[in-house]
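So that we are looking at the same thing, I have put the structure below in structure tokens.
Removed from the display is one protein chain of the complex; every other protein chain stays in position.
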Amino acid sequence: MSFRYEVRLSGEGGQGLVLAGKVLAEAAAIYDDKNATQSQSYGPEARGGASRSEVIISDEDIDYPKAVNIDLLLALTQESVNKYHSDLKDDGILLVDSDACSEIPEGKFKVYGVPIIQIAREKVGKVLVANIVALGVITEVAKVVTREAVEAAILARVPKGTEELNLSAFKAGVEAAQELGS
Amino acid sequence: MSFRYEVRLSGEGGQGLVLAGKVLAEAAAIYDDKNATQSQSYGPEARGGASRSEVIISDEDIDYPKAVNIDLLLALTQESVNKYHSDLKDDGILLVDSDACSEIPEGKFKVYGVPIIQIAREKVGKVLVANIVALGVITEVAKVVTREAVEAAILARVPKGTEELNLSAFKAGVEAAQELGS
Amino acid sequence: MESFDYSPYLREKKFPLIWCAGCGHGIVMKAILRAIDRVGWDRDDMVMVSGIGCSSRMPGYVDFNTLHTTHGRAIPFATGVKMANPDLHVIVITGDGDATAIGGNHYIHAARRNIDLTVVLLNNSIYGMTGGQVSPTTPKGKRASTAPFGNFEASFNISGLAEAAGASFVARGTAYGAVQLSKYIEKALLKKGLSVVEAISPCPTVFGRRNAMRSPVEMYEDIHENSVSVKKAGTMTADDLEDKIITGVLTDIEKPEYTTEYKKLIATLGGSS
Amino acid sequence: MESFDYSPYLREKKFPLIWCAGCGHGIVMKAILRAIDRVGWDRDDMVMVSGIGCSSRMPGYVDFNTLHTTHGRAIPFATGVKMANPDLHVIVITGDGDATAIGGNHYIHAARRNIDLTVVLLNNSIYGMTGGQVSPTTPKGKRASTAPFGNFEASFNISGLAEAAGASFVARGTAYGAVQLSKYIEKALLKKGLSVVEAISPCPTVFGRRNAMRSPVEMYEDIHENSVSVKKAGTMTADDLEDKIITGVLTDIEKPEYTTEYKKLIATLGGSS
Amino acid sequence: MSKKTQQEAPPVIEIIVERCKGCEICVEFCPTDVLAIDNGIAVVINLDACTSCQLCDLRCPDFAITVK
Amino acid sequence: MSKKTQQEAPPVIEIIVERCKGCEICVEFCPTDVLAIDNGIAVVINLDACTSCQLCDLRCPDFAITVK
Amino acid sequence: MPVTKRDDRVRVMTGNEACAEAALAAGLKFFAGYPITPSSEIAEELSTKLPASGGKFIQMEDEISAMGAIIGASLAGAKSMTATSGPGFSLKQENIGYACITEVPCVIVNVMRGGPSTGLPTMPAQSDVMQARWGTHGDHPIIVLCPQSVAETIDLTVRAFSLTEKFRIPVILLMDETVGHISEKIRLPKYEELEIYERHKPTVPPEEYLPYRHTDNDIPEMATFGSGYRFHVTGLCHDETGFPTNNPVEIEKQMLRLNRKLERYRDEIIEVETAGDEDAEIGVFAYGSTARSAKRAMLMAQEKGIKTCFLRPRTMWPFPDLEVRAMGEKVRSIIVPEMNLGQIAHEVEWAVAGQAEVIKVNKISGEPISPPEILAAIEKAVK
Partner (left out) sequence: MPVTKRDDRVRVMTGNEACAEAALAAGLKFFAGYPITPSSEIAEELSTKLPASGGKFIQMEDEISAMGAIIGASLAGAKSMTATSGPGFSLKQENIGYACITEVPCVIVNVMRGGPSTGLPTMPAQSDVMQARWGTHGDHPIIVLCPQSVAETIDLTVRAFSLTEKFRIPVILLMDETVGHISEKIRLPKYEELEIYERHKPTVPPEEYLPYRHTDNDIPEMATFGSGYRFHVTGLCHDETGFPTNNPVEIEKQMLRLNRKLERYRDEIIEVETAGDEDAEIGVFAYGSTARSAKRAMLMAQEKGIKTCFLRPRTMWPFPDLEVRAMGEKVRSIIVPEMNLGQIAHEVEWAVAGQAEVIKVNKISGEPISPPEILAAIEKAVK
């Protein structure tokens, strides 16, 4: 059967997870020549940020664009861990912010804990870029998109003047993942 | 088959033909204990008066409430004579304002000419009551409603203070019809 | 002096007019045509847009590009016409019901945007077309088919509303004072921005009859007696002005016009329109 | 001094509020509740009606009879409530988009009728709920998601509009000046007739961010700096007043109120309501 | 030209009967009683009195009367 | 009672953490710098300075802070 | 010999007048409208009679606000109604949907004229029958009644109030211009004897009240604003408490309950008239004023020896599918005359699912369909 990789990015509204999802999808689709979709769930109206963003990467047409059998779940809050971990595949990856999420449920999935928000705040200097730090970790642990593609996609998406900041956030994420020894 | 009598009152908007139709229907329905419907056709919106008013009198339920096989056609203008005479029954009655309608088409129907408007103006003193004069003629020639019923219906419908005027218009119509010797 | 020749502006095949004997709408229509004639615009460049109502039947009789839309919505349709082709001269014909009841919101928003339309509002204080229901401009105490005990709602000062909303030109005239009315309309046509001319236009059939004005002429005389020029009104007390029709140019200010501003934006962005 | 105890008026189970951090709507809500408390009305007799928008979510949090209607239509629904039972105290909560864009017509007609409703209009100069589109009160030049090059439409003076349409009480306050705001609301509640309180309520999320106001606090300071009391405004020039927020009671007149007049009509006709 | 002299031809008042609705506006607002209603239609009854002031034309709602 | 005397108990500032969104309004508009944001939530850092002026409460949009 | 009225309850009135009269009899206390031909007489009548009976009439600024006002009034306890025609009916659709999702009782009268758009303002049509079912966005329940005569307008107006108050589903009284404007002899019912249904109110203490409770009968009790039950009403999807929810389970539960009411009470809601031969080979299905021609056509056909039967929905929606299906199983062909292009014939086709041929007789010229036109179709069908 064809290759299909499902990522769900979850946390709170305002954490930039939609943007992270779009960057991931663009990296895969535009720079890595795969197929990709990104979608999200909203709160009551469009106003607030979405709290859930999903990316499907495949080498075929993507018919059902929602994640049902998740390969990688990013959870930036304990609540999202609790709510979504059961959608993970048996050999899936649960990537949590290790400061925010202390209770890790049992499961056949692999678990990685990275202090993503702390890295953003302390190593990069802006909590705001936690989403990009997370992208760095994901790129490294999921291995479905190339680092170069993600970097190119970041540069294409982020506001002028913030390129350096975002690239260093991405790098910090990649490095944190490498330290996990994966 | 059951008794069904179809009357069409035609002329110009503003000649009070809807009111005349309603009075006729009420005379038959309320005071003569028959069944009756009255309907009309309008101009482009509700504003103008209707130029055509139809009354069906029957001793049964009236299903189709439009006149199709007319027993009596009142025409106050030449135009209405031309437009509607062909809907008359073979033994129907064509009642025209003899001043307004000079060309009377051929047909198997009976034709009565009465100077209705002139009677209203000259005998009664108000062009406005030509519709009630016409009712008098119709009552007399059609013989489907009683004179008393029409008088009662007139009294119930016309504005306070105009009762006498209208009754005398009705009477003038009745008399004009009687002069026809019908 | 020769009579003004309306025929080049008319669709005479469509005559006689649908309006009742003595209805003011025909007089206002003439005032509009004379104003257009003086301004000298080409009929091909004129668009007349209306809503629904007796007044709104006017476009059917004039030989322009004409658009008889839905009730209350003439201004939005006109806005689309004008934006798509700002070279067209767009006149909106509307009634008190059309413009200030169902269409009130479009009326104030067009004024706010100050888009270059000329709105001629034929105010007869009643819904003529549907048979005489109360309108937002029916004076207190007057009877209407849906105000059988006399209207007890306050009525709009519709010119005042246009001013408050931002219109750059507002005038009021009457079918009686048809010469002046035509002058106000001319000024309105020439104004770059949203201009409103309120034309007091009697409805003998469903307003007059219900309110003890038996003949059209009586209604015109009534207007005549109650009209006060804006200049004279300045010298009168509020009490004296009650029930009076203040005529004249009420507002005339310069403000940026919508389609002009839009053109500038397109130019800035390098788009060609 | 004890803190005011809001809890009897709240549906605390529904907390936290849906609004963003720093959104002015919560401050206005508090001002309303304090005003109601001072007036002393029973919660069972209070009806709060809103349209759609961030502001219009308020009724969900207050323990009254509450009605969250369709976009722009709060005033008509409220009109029905009030007419059916004039003993109820009806407050309309609405936003600048809700009341003056899609709902503009109902706004001016309620003012014309002078029906006894208290309209609190939370003006944040933007469509908050749908993500920051331009509104009829967005100041010229400000950016919005549908005014990417800066808004070039003129904006409504919405209090002025209410006055021109006939409202009997109009006031303007701000979320910064929350004490005064509450006083205006109290007066509005007590007024028999259509009263409008325009409450300037900052939207940090979709207005502030797009217009270089990075924090909520900055927006409140901005309001503070630009507020001028109606009294002081009287001494200033039009130029000086540009971009200023004039606060205070702007109109307060006595006029016949709609439901009261209707009651009289019923009494005259011998009907019992 | 606009001054009326004895030599001048009298004005021509044209009434389009198909359009006239007999509203009496022209009749009542004619300053010199030139017009009247006959059988529901405006008619000229006193052409000599006409001053060509055009008020009848100005106010006729039905484009039914012109003066030349 | 409303006059602050030395004997009086210090005011009780209550912050409902589930409601506080860390908007900093209370912090910035407190005249005596009683409050601060910690980890995205308002906290009391200088209770003694509190004058019970209630401005924090007045302007907190989230009904999250009260002073007794 | 002076004539006296024999029966005090005998009247000649139009369908529009009858509608106003019957609404008052059913307890109407609030009417909000906006004039439009051919419905305006309903408003005009009520502007006089409502205040005289202690009710309230208001002419709003447009149809949207009229619809909003009646929902508000209904929540404050008044039996409420509005009346309009096609263009106004289109404008009311958004707020009709609001009444559907919030289950607020109200009656909406649409006196149909020719459409689309301004169309034929003074002429009859039946071309809003599909719109009456589907005019607002989203899945929603709605009840639509179609009177054929002035007398039936009395019955169905009263019934509209009973159904809406009982089931908390907005009811549309779909008249046509012919019914609205025809004057007919009728006998007014004795108002004291009318079966009037009053809203089912909660009996639990206010703190236990759930405005959208999943009751056994699927119809939550309805409190009145000002009665001590302080509840929340929203057009957002909500749960039993009436507050908005994003929980898919709660959303679906409520939406299914809402819509289920139509199925569950189908037999109580649907009323049809049947007539004609048991062993008919031709069926005629018609409604509104057209049904009068259709019935006459049936009689004419029978006189010519054609076995014919007749089915007329007094309730148009929910659609009387079983009744139509039963007819379809009996006859060879069903004639469906309508003053539109075959809107309900489509439903008849659906209901008979190929069991009988469906023959459309359509007219959209603004003129009614006459008995001979229908008879012709019957005669053609038997050939």
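Order of writing sets the chain letters: A, B, C, D, E, F and G. Residues in each chain are counted from 1.
As a working rule, contacts are C-beta pairs under 8 Å (C-beta built on N, C-alpha and C of every residue); 3 or more make two chains touch, one makes a residue touch a chain.
None of these values were measured; they are calculated from a predicted model.
Across D:P148, D:G234 or D:G270, the residue that sits in touch with the chain not pictured is D:P148. Of the candidate positions C:S55, C:T79, C:S135 or C:S195, contact with the hidden chain is made by C:T79. Only one of G:K307, G:K330 or G:H346 touches the chain withheld from this view, namely G:H346. Think of the hidden chain as still there; on subunit C it touches residues 11, 14, 43-45, 47, 49, 52, 59-60, 63-70, 73, 75-85, 87-88, 105-106, 109, 262, 265-266, 269-273. By the touch rule set out above, subunit G reaches the unshown chain at residues 64, 86-87, 89-91, 93-94, 97-98, 100-102, 112, 114-121, 123, 125, 127-128, 130-131, 133-140, 234-237, 246, 248-249, 251-252, 255-256, 259, 340-341, 343, 346, 349-350, 353-355, 363-367. Listed by residue number, the positions of subunit A touching the unshown chain are 21-22, 25-26, 29-31, 33, 35-46, 62-66, 68, 146, 148-149, 151-152.
Here is the rule we go by: only the chains that are shown with their structure count from here on.
Shared contact partners of subunit D and subunit E, listed by label: C.
Note: centroid distance subunit B to subunit G, computed from Cα atoms, is 35 Å. Separating the centre of subunit C from that of subunit G, both taken as means of CA atoms, is a distance of 39 Å. Residue positions 20, 101-102, 104, 129-131, 136, 149 of subunit C each touch two or more of the other chains. Listed for subunit B are residues 43-46, each touching two or more other chains.
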